[in-house]
Structures are given as structure tokens and as C-alpha cells.
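Heads up, one of the protein chains got dropped from this complex, but the rest are sitting where they should.
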Amino acid sequence: MISYLVRRIAYAVPILIGVNLITFLLFFVVNSPDDMARMQLGQKRVTDEAVAKWKQERGYHKPMLFNSQAPGTGKVTETIFFDKSVPLFWFDFGHAEDGRDIAHEIRARMGPSLAIALPVFLVGLAAYITFALLMAFFRGTYIDFAGVLFCVIAMSISGMFYIIGGQYLVSKLWNLVPISGFAEGLDAWKFVVLPVLIGVVGGVGGSARWYRTIFLEEVNKDYVRTARAKGLSEHRIQFAHVLRNALIPILTGVVVVIPSLFMGSLITESFFGIPGLGSYTIEAINNQDFAVVRAMVFLGSVLYIVGLILTDVSYTIADPRIRLQ
Amino acid sequence: MASAPLIEIRDLHTWVDGSEGQVRAVDGVSFSVGRGETFVLLGESGSGKSMTALSIARLLPEAARVVSGSVVFDGEDLLQLPESRMRMVRGGRISLIFQEPGTSLNPVMTVGDQVAEVLRRHTALRGSAIRKRVVELLAAVGLQDPARQAEGYPFQLSGGMKQRVMIAIAIACEPDLLIADEPTSALDVTIQAQVLQLLRELQARLGMSILLITHDFGVAAEMAHRIGVMQSGKIVETASREQFFRAPAHPYSRKLFDSLPGRLDRGRTVVAEGSPLLEVAGLKVHFPIRKGVFRRVVGHVKAVDGVSLSVKAGQTLALVGESGSGKTTVGKAIVQLLPLAGGSVHFGGVDLSTVPPGALRDRRRDFQVIFQDPYGSLNPRMRIADIVEEGMLSLAIGGDHTARLARVDEVLTQVGLSPEMRYRYPHEFSGGQRQRIAIARALAVQPRLIVCDEPTSALDVSVQAQILHLLQDLQRRLGIAYIFITHNMAVVEFMAHEVAVMHQGCIVEHGITADVLGRPQHPYTRALLDAIPVIDDADRHEVIRL
Partner (left out) sequence: MMLPFKPVILFTDALVFVLVAAVLLFAWYIRRHDHLLAPWRKVGQSRSGMSAAVVLAVLLLTGFLDCLHFRVPLPSDPSGKPAYSVEVTSILDVALGSLRSRNEKTYSAPLATHLYAKETVQFPDGMQGRVFPRLAHGGRHLEDPDANWAGDVSRRALGGVAIAVLAWQFLLWMVVTGVAHRRRIAMREAWRITWRGEMALPWREMLITAGLLLLFFVPLFVLAAKYHVLGTDKVGQDVLYLSLKSLRTGLVIGTLATLVMLPFALALGIMAGYLRGWVDDLVQYTYTTLSSIPGVLLIAAGVLMVQAFIDRHAWFDTSAERLDARLLMLCLILGVTGWTSLCRLLRGETLKLRESDYVQAARAFGVSRLRIMTRHILPNVMHIVIIAVVMDFSGLVLAEAVLSYVGVGVDPAMNSFGNMINTARLEMAREPMVWWSLASAFVLMLMLVLSANLFADAVRDAFDPRIRGRVIGAALPGQLQAGGAGH
């Protein structure tokens, strides 16, 4: 078990190196610092001096991978790659265009992101499982049919319509909560309620339908027939047998997103003006702030890989077949 | 036998919604089972015997439903009971065991809990009394160290052990009727013998009736008091065991009987002299076990560990063993589908393991292979002609396209298929026909040796007989040698000149068929032979092994 974990973590290292290389390629090689400078300073009428100055200020004047002019180890360390990409490994993200420290910004923005993403995740999971179980229980009846139809329609609507519709109804028409914004501490609840509600509703189609298929797959397995042959009641079959088995793929399947909850949701945060990492990312994309985008790419990958490792761990906890081998 | 039967099934009709409309899976079945009696429903696959059992217990899959009939159990029609009352009957007075012990138990629930569940449902036992009873039950079905096993999960048990746990669940409430649906078909023959023995003992102890469903004449002969033969949803014959095995009345029963390999007319010739075509010496096949951070190879599963055998041209060597004995691995290693860890395979005097890959390809026409599963061995996306032609094409033999097509027609005719079938696809054929196509595919390159890996064990007994006859006929006409891998001793007796018995990767006994079967030397061979259910034919005093 321990050696398995060690191996999983060791396997993450080359992947992170790969991610780093890809981001380096995307952000520095394909798009040279000169291009970045021109983009930031405006496309037209940019003097070479201005570009040079811009690069100098941000340390983009150095060679990419190999500095033949620098002495000693400087040949490797006095490069953009070493300055900009390598420090990502110890979460040194550098500074954004506006000069702020990205790492500090990320720490400050994780809270608001989590304030939305975590409730959406937890409430959503509980709601979808309940809904799916209901549909599976009434399988083949009109309740099930209506549920599935509802799911298909719900998943056919773009998430943005949920947000726009929700903001219009709840905030504008009924005036229940503010349309957007955020507050620290307990006051945050009235800014959080609507995004969470919309987040949960927005995900119901895909998830509940998916869980329903998992339940139905379990319902048709041999051991359920054995449980029936024992004369057990239908609700005991559903809860003690079917649910217990179906929860393994469901729970281990969602574990992978838990670390990524820190990243927040791009759309929700930007629509509701929540100062989280999602809206930070969108702003960075719109301002073409490559340093921030690069940091978010790396952070996102790290969190995803942590999620993968957690998934493996959760499998070993949830499934005796893996735990005991 | 008591005068009033325990359960009486009258004119039962069960229909299944299939993709091609409704199938009358059970079409007017009537029979009864007396108290303490074992009634065997015997039939080939698709005859409706399992559907009958599930109809009685009202456990039909969603696509199936009972259309009419009655199941009178102890004076009550089960089909008329409300579901809540039926639940009291199921698991309490009627219990079931199914064919696949591997999937029939809940994988994430401890064995003890699964037994306890039924006790909690149907008895007044609670708390520690349940735990005590669970251990008793597990001990009664022959689990070693039952207290510890109760804490374990099904995946930690072997197939036979799982089936014992299923039996423990079934007998937990001392039912009046046990319905066993092919309870031993997924098990090895030695395990089968133990499970059947266990069922007989439990029946004697608890006095329960058993409705046993099987396709195996041997199992029927060992277990039955009375037998009903099913064919396409109907019972065509009901008779006592003695009567049935002495003189089966219905033509279908007689046909099945005559298809039993032990009854086939074997016109086998004597063992030939001469130098061997294939010589395997010290063959080893190992699969690495990786462990630790760096997935280092820490050991090997020695699937085949030093096997030596030889086959002469035009002769058949049977390789017998139970699942996991390594017999299939030997077959694949001989035809060079697996790398050898040691030893040599000489074919026609050439050591195949030293032949470079390019040259090996040219040799491949000499040795071919036929697999067990007729549904998995033909590419569903290729036409029959392409399937049969592929070997010739790959080995660059058989001349041009027209010549190859002529050869395709020729081999199709040889295996008893019409050449018109060549532009059809595998899904249009039955299991037996597919196996013929697989044989044709091997024949097309005119091999001198064919490794037949359980070629008939997925087939019904009547189809099996046809395929065995075909193989024997081809051997006689074309002089092909076979390595016949099987677990079925009756087939060995019919097919093989020589037999080698495999156990845990090694050959434990090797000799002329009659010698090995008649005077087994090795204890494992004896155990294997003793485990085979026996049809005791009183008239001829002959033991027929299945």
C-alpha cells in the first residue's frame, strides 16, 4: 500500500515536468516574449526600445534555454526557462502584469472560490444521488421516464442560461439576494446562496442521469438476485446492497475533482463577481496576463494530479477487493 | 415418497421479450417434486430450464413474465401470493443457488453478513446468536476456520468455497425446497464432486427436496430420484432415474444419450510407431510478478514448469487438467503465441524457439490452433471467406486470389459447410457452425498439427458429438496430429491415443489412453477420475465417464 502510494507520487513527477514543458512551449516558444510585449503595449506603433524595456523589466530579455554568454552554471540558470518555469515547482509564481505577487493573490482568492465550489460539490452530490436513487427505484415507470427526460433537457441547456435566468428571477424580479458581489465572513451567505443553488441545478442533468445508469447496472447484477432469493425487502436490497456497491464508482469518481475545487468555477465566479480564482483566471485571460495564466495552468495540473492520487487512495478505502490485496 | 407432492407446477408458461419479439421460454411445463426428493430438470442450453426455476421463485428478469399456470407449494399457489408473502417464502421455505458463485455474492459485504442477513430476515435469532449460527452454517458447508472466513469477503474465496457460502445461505433457514440452477457447471470436476456430495449430505440431514437444473448427464445420474428432460420450453419426458438411464423413452432423450462422448463409436486406431512430429522438452512459461516502488520483478508465476511431451504424426495427445493447471498455456506456447522461459519445442526436428521471427512465420503453416469459445474466435467484422483466407494470405500460400477462393470452398466443404456461406458474417451462424468455421480456417493452410483448446466445452452435448466426429474424420483423412486440451475425460477417451495429465504446471502422468484411464498411477489422476459423476448402467454393468 505504502509502496503503491510512493510509486503513484513518483509517477506524478514526470507528469508535472511534462506540464511545465508544455506551458513553457506554449507561452515562450510559440509566442515569443517580443509578441507578448507587443500585445501588452498595443499592436501598432511600438518602438523596439519600448519592447526591450518591457522585456528587461520582466526578465524576458534572457535567452530561452541556454545562455552562452553567462559564466559557469549561469549558462543554464540565466535563462527564461530557469527563471520563469522552474520556480513553478516550488510554487513560486512570480508577479502579475500589475506587479502583484501571484502566490499571494492565489492564497487570498482560494477562500471565496471554495465558499462557492465546496457547497456546490457537497449539496450537489447529495442531491444527485438522491434523485438518481429515486429514478432507479421507480425504474420503468413514468416517474423514471419523466426524471430522465428532465435530466436530458437540463443537460441540454447551457450553464450560462441557468445563471442569467437565476439572476433575473431571484435577484432582479424577486429581490431576494444581491445580483453579484462578495463579502467577508458570515455576511457572505447572501452572496453565496444563489451561485450555489444555480451550481447545483446546473449540474443535475448530467450527474443524476449518470448515477442512475450506475444504479441500474448494479440492479441487474447476480448478487441482487441472490438478495431477492433471500426474501429481503425491496428497500433493504436497494440500500444495503445496491447503494453500497454503486457508491464505490460514484464516490471514487468524484474524488478527483475535490482538490480542483480550489480553482473555483470560471463562469459562476465571473457572473457573480466573486473574487475567487475562477474570476482571476478569466481576468488574466482577458488581460492576456501570461504569468497568471501560466501559474493557473500549473496549479490546476498539480491539483488534478493530487486528485488522481486521492482517487486511488479512496478506491483502496472503499473497495475491500483492492484494500485487502 | 409422500403421497402429496411438496410442490406441483402445472402448465407453466413464461414468455420473454426478445429483440425479435416474444420467446416462449417455458411453454406448458408441468411436474412435481415430492418431499425429500431430488428432481432433475435436464436439458441443453436454451431449453428453458433456468426460466422454469426462476418462474417458480418469481425471480424472473424484467423482460420475462409468467403468462399462465400455477405453482402449488404446500397447498398454496405461489404465483397468486402478494409479493410481501412471497418474500417470506423465498429464502425461508424455498431457497436458491445459482450457477456463477463468482457474481452471485455481494462483493463488498462480508461473507458472515451475507449469511446473517437471511437469518435476521426469517428467524427470531438476533445478536450473538446469529453470529454463532453463521459460524455453524459455514462449518456445516465445510469451510475451514469458519469464524475467520465469516469476516472475509467473497473475493478471498475460491469458486468452490463461494458456492459453499451460497449453499450456507440457502440452507440457513432449513428450507423445504432448494432450487439449484446449474450449481456446479462453473466448477472443476473435483470441486463439483465435493459440492454434489455436500448437497446430498445436507438433503439427508435436513430432509429437504431439491430441484436441480443441469445439462450434465453425470450430475443427473448422481443426484436424481426423478428426471425431467426439457426441450424448447417443454418437458418431453419424465421418468425415474433408473428407468431413464436404462431406457430413455423420448427420441430427443435417446439422441442426447447417443451424443455422450462415452457412448460414441470410437473407431480409434492403435498407437502408431515412428518418430515424433512434435517434441516438447522441459517447457517453461513464467509470468512475472511485479512489486514495490519500481515495479521490480520479484518473482514469477510458474504457469508451466517443465513440461515434456511428444506427438506423432496423425495421432492425438490429450492434455487433461483442471482450470489453472497450465494446459492452455502449454498449447499457446507450443504454437509460439507466448514466449518460453525455458525448454525447447522441436517441430519436425527444428527447434522453434531458436528460429528467427521471420523464418518462424513460414513455419506457422504447419501448426495451427482452435479455441474454446466459438463466439470469440471469429472476428465479427470479417466475412467467412476473409476469415478462412487470412492465413493463406498472411503466409503467402495458396496461389492467387482465385486459387485461394477455391481452397476456401474446399475447406468449407470439408468441415461440412456449404461454400455459399462464404460471404456471410459470423453472427449468422450457430456455435457449432462457428466452430466448424474455426476448423476450416486452421485447415486452410494444411497444417500438420492442430492444438485444439477445449474446442467443444462451450457446446451442447449433441453439437459436441458432431464436432468430435468431424475432427476424428479429418484426422483419418488428412493425417493431422492433434493436441487436444480438455477437462472432460469422456472426450479424452473418445479422441486420444495418448493422454497427459497436468496439475499445477507439470505433467503428473503420461501414457496410452486406456492405461491412464484404466489404471491411473498418480494420486491426482485417480482423484480426477473418481470425481467424475458416474452413470451406473445396471444392464451393461459398464461405467461411463462423462
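For clarity, chains are labelled A and B in written order, and residue numbers in each chain start from 1.
The working rule: a residue touches a chain if its C-beta (ideal position, glycine included) is under 8 Å from a C-beta of that chain, and two chains touch if they have at least 3 such contacts.
Everything numeric here is computed off the predicted structure, so don't read it as measured data.
*Asks:* From the list A:65, A:170 or A:285, pick the residue that touches the absent chain.
*Replies:* Touches the omitted chain: A:285.
*Asks:* Can you tell me which of A:112, A:147, A:202 or A:320 touches the chain that was removed from the display?
*Replies:* Spelled out, the listed residue whose C-beta touches the missing chain is A:202.
*Asks:* Return the single residue from B:332, B:404 or B:436 that touches the missing chain.
*Replies:* Spelled out, the listed residue whose C-beta touches the missing chain is B:332.
*Asks:* Could you tell which one of A:5, A:46, A:240 or A:266 touches the chain left off the display?
*Replies:* Touches the omitted chain: A:266.
*Asks:* Per the definition of touch given earlier, which of A:102, A:305 or A:318 contacts the omitted chain?
*Replies:* Only one listed residue reaches the unshown chain, and that is A:305.
*Asks:* For chain B, which residues touch the unseen chain?
*Replies:* Residues 332, 335-337, 360-362, 364, 367-369, 371-373, 376-382, 390-391, 394-395, 425, 427, 438, 441, 445 of chain B touch the chain absent from view.
*Asks:* By the contact definition given up top, give the residues of chain A that touch the hidden chain.
*Replies:* Looking at chain A, the ones touching the missing chain are residues 14-15, 18-19, 22-23, 26-27, 30-31, 35, 39, 43, 120-121, 124-125, 128, 152-153, 155-164, 167-168, 196, 198-204, 206-207, 210, 213, 253-254, 256-257, 260, 263-268, 278, 281-282, 285-286, 288, 290, 293, 296-297, 300-301, 304-305, 308.
To be clear about the criterion, only the chains that are shown with their structure count from here on.
*Asks:* Just the number, please: Cα centre separation of chain A and chain B in whole Å.
*Replies:* Chain A and chain B have C-alpha centres separated by 50 Å.
*Asks:* Considering the complex alone, what residue numbers of chain B touch chain A?
*Replies:* Against chain A, chain B makes touches at 57, 59, 61-62, 86-92, 95-96, 98, 100, 103-109, 117-118, 121-122, 153, 155-156, 166, 169, 291-295.
*Asks:* Considering only the defined contacts, which chain A positions touch chain B in the complex?
*Replies:* 3, 6-7, 10, 140, 220-223, 225-233, 240-241, 244-245, 248, 319-321, 324
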